[in-house]
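For this view, one protein chain was removed and the others were kept in their places.
Let's look at chain A:
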Amino acid sequence: MEFKTFVFYFLSVILVFAGLRVITARNPVHAALYLVLAFFTASGVWMLLQAEFLAIALVLVYVGAVMVLFLFVVMMLDINVDRIREGFWSYLPLGAIIGLLMAAEMGLVLGGNYLGLFESSVAQTSADFSNVQAVGRLMFTEYVYPFELASVILLVGIVAAVALTQREKRKNKAVDPSQQVFVKAKDRYRVLQMPAEKRD
């Protein structure tokens, strides 16, 4: 077995295990941590496919930022596992349909090569080929309008998130830093001259 194949199967086993544990772990924080592990190993698999930009971006964005905020929320929520399980049987048909659909889609993508639906082979590139540069060049030449459009949508998302959390004026007792900076010592205290009293 080639070393690369060994690495692939090693990462895949971890990935599948982590993916299964995400949905079977009872503790929501553990589930989120297994999701982190799944992202990390998936990035390893992408690295094997010579998609180093995607692999690093996955770790940077999903592991480094998204999952951190996710963990914040999961840790602070008071999650009652029994109440979540209450509606299990009523949700099962819908969940099963979605699950089957996803499995079918994955089957099409993975089985596509064998069924001859489409051609897909990973182009082998030399070691000094810069994936990042290639992605960047395409993004700012051929796909510049979709890219700019996506960034505007993200900006709207940011503004909306800020607007949603700041709907009413909050009673904030914070002091304006520009006022703080200009405070002089004599604004805060005054020195009194007290003549010494004579003892009788």
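Just so we're on the same page, a residue touches a chain if its C-beta (ideal position, glycine included) is under 8 Å from a C-beta of that chain, and two chains touch if they have at least 3 such contacts; residues count from 1.
What we mean here is this: contacts and distances are computed from a predicted model.
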{"item": "\"Aspartyl/glutamyl-tRNA(Asn/Gln) amidotransferase subunit C\", \"NADH-quinone oxidoreductase subunit H\", \"Peptide/nickel transport system permease protein\" or \"ABC transporter substrate-binding protein\" - which is the UniProt name of the missing chain", "value": "\"NADH-quinone oxidoreductase subunit H\""}
{"item": "Candidate in contact with the missing chain, chosen from A:Leu20, A:Leu49, A:Met75 or A:Leu138", "value": "A:Met75"}
{"item": "Candidate in contact with the missing chain, chosen from A:Val132, A:Ala150 or A:Val183", "value": "A:Val132"}
{"item": "Residues of chain A (touch criterion as defined above) contacting the omitted chain", "value": "27, 29-30, 33, 36, 52-53, 56-57, 59-60, 63-65, 68, 71-72, 75, 128, 130-133, 174, 177"}
